[in-house]
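Removed: one protein chain of the complex. Kept in place: all other protein chains.
Right, subunit A next:
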Amino acid sequence: MSEISVWRPTAPLENLRRRAALLADIRRFFAERQVLEMEVPILSRRATSDPHIDSITADCSGAPAYMATSPEFGLKRLVAAGIGDCYYLGKAFRNGEAGGRHNPEFTMLEWYRMGWDDHRLMIEVGELLSWLLKIARVRSYSYRALFLQQLGVDPHRAAFAELKAVVSRVLELSFEPAGRDECLDLLMSHYIEPNMGEGITLVYDFPATQAALARVEEDELGVPVARRFEAYVGGMELANGYWELTDAAEQQRRFVSDHGYREDNGKPVYPFEERLVQALESGLPECAGVALGVDRLLMLACGAGRIEEVIAFPVDRA
């Protein structure tokens, strides 16, 4: 990038006009389905406890505050309060995430559907994506089926040594994988994603150890799996959805365990959202929710190869 024009947007204006149209289309999609747009704080006294997501810390009125890494805590508290089907379309922030498909400040769409499970919500994600991107082809696979098909290994049952052998067969690493989940993350992001092919691909039933805030249930083979799904288009990860955990005690246990992981791995530890636990105690309706990266969606709509082609002022120019 030339130094003399750093005031300029990195994205062509045509792509920014496309962004405006995309946001309008998304709002129209939800308006037609009676899903309400909600605002939630993006500056909060509580932060994520996600083991692999770091918050950006701010100072607000003399005390630490955290930029929301996603609107989920706010939206779920509204759901627990009885708001019903709702969505958020706005900014989210993740520290240290910068690259061809990442910018620390990005636009996220997240929505919740009352009474739905992950499979019902997957259908709606497919509908939204096919409508916005004009792609008819939607396929879905379980996480296990993808691994079996592409790598010949069962991700839920394979031993650590077996997964390590698969990793060393397909990748050159500078380090020794520390556990099964690290192997699975490597294979997913470096091998399966790039080979996913054209069209919309939905992947469901993730390993139980990667449940995040999704329920864990037994699948048809009796293996506990996270009722979580991801949506990909042309090998680019776009969305992550859950059949939401409603069990307050389990939620509390996961927050504490995530904190432990962060401490053990030398990562910053932030106050977690105990008000979400309280909301679950008071009773979260059965629901499914999904978060979708809007900048990446726009990359697909514009045929852009890098995220700065669709963001006016990425972090280097912000």
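Note that contacts are C-beta pairs under 8 Å (C-beta built on N, C-alpha and C of every residue); 3 or more make two chains touch, one makes a residue touch a chain; residues count from 1.
In the analysis below, contacts and distances are computed from a predicted model.
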item: The complex's invisible chain, by UniProt name, from "Elongation factor P", "Catalase-related peroxidase", "3-isopropylmalate dehydratase large subunit" or "Carbohydrate ABC transporter permease"; value: "Elongation factor P"
item: Among A:G100, A:G115, A:G197 or A:G260, residue touching the chain not depicted; value: A:G100
item: Candidates A:E37, A:D117, A:D154 or A:E182 - the one touching the absent chain; value: A:E182
item: Chain not shown: contacting residue from A:L43, A:C60, A:A81 or A:L171; value: A:L171
item: Contact set of subunit A toward the excluded chain (per top definition); value: 50-53, 96-102, 171-175, 181-182, 184-186, 188-190, 193, 210, 212, 230, 237, 240
